[in-house]
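Notes to accompany the following structure.
For this depiction, one protein chain was excluded, whereas all remaining protein chains were kept in their positions.
Up next, subunit A:
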C-alpha cells in the first residue's frame, strides 16, 4: 500500500463521510488558488497545517515525506520566474519582480498542495471511489477505476520483487544490464497484469459475475455540523484575507 493511502486507512477521520473532508480539504485548495497569495495563501497554509497536525492527527514526519514531493516541484518551478529573457538587461537577466512572483507562486502552490493532502491523508481511495457512482459518475468507469486501484498495489508489489530479484542476479551492475532489466520489468508487469485480469475474470465468472463489481462501503453519513463548520472556516479565511490584504500589501 502507498504511504498516503495507508495513513488514510488509519486516520482519525477515516469514518467521516468523504464529502465532509472534500468540503474542507478541497475548499482550502480552491481558496489557495483563488485568493490573493499574500495573505490569503499564507493563511490557508497555516490553517491546513493546523488541521492536519491537530484534529486530523496526521503524523508530522509522514506529512513532511508526502509534502516535500510537491514542494520540490514548486521550488524548481518558481526559480524560473526569477529570470527574464530579453529586455534592457541582456539576453538573460534577473527579473525585477521575479522574487515577488516566485514567492507568490510558492505560497499558492504550497497552500494548495496542503489542502489536497488534507483530503488524501484522511480519505482512503476505497471509501471514495464507490461513492462516485452516487455523485453521477457512470458505474462502468468507477468499476474500471476500482480494479485499477486494487490491481496497482499487487503490480507495484510484483515489480518491487522482480526488481530485487534482478538486482540479486547482478541485473543493475552495468548500464546495458540496467536497460535490459528495465525492459524485462515493463514486459513482465504487462504480462502479469493481463494474467491477473484473466484469473480474476475466471474467478468472478464462477461466482455469477454480471458486469457489476459490488463492494462493501463503510457506512458514513454527511455531518451537517462538520460541513457547516468547514464552510464557516472557509468563509472566515476569505473575509480575513480581504480585510488584511490592503494593510499588509
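The rule we apply is simple: contacts are C-beta pairs under 8 Å (C-beta built on N, C-alpha and C of every residue); 3 or more make two chains touch, one makes a residue touch a chain; residues count from 1.
By our rule, contacts and distances are computed from a predicted model.
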Legend entry - Per UniProt, the name of the complex member that is left out, chosen from "Xanthine dehydrogenase YagR molybdenum-binding subunit", "Cobalt transport protein CbiM", "Putative outer membrane protein" or "M48 family metalloprotease": "Cobalt transport protein CbiM"
Legend entry - From A:11, A:47, A:109 or A:166, residue that would touch the chain that is not displayed: A:109
Inset, instruction - Return the single residue from A:85, A:135 or A:242 that touches the missing chain. - result: A:85
Legend entry - Candidates A:50, A:69, A:135 or A:217 - the one touching the absent chain: A:69
Inset, instruction - Among A:46, A:155 or A:220, choose the residue that contacts the chain missing from this document, as touch is defined above. - result: A:155
Inset, instruction - Name, in rising order, the residues on subunit A that touch the hidden chain in the full complex. - result: 2, 4-5, 26, 29-30, 32-34, 66-67, 69-70, 73-74, 77, 80-81, 83-87, 89, 93, 95-98, 101, 105, 108-113, 116-117, 119-120, 125, 138, 140-141, 143-152, 154-156, 159, 175, 178-180, 182-187, 189-191, 193-194, 196-198, 200-201, 204-205, 209-211, 213
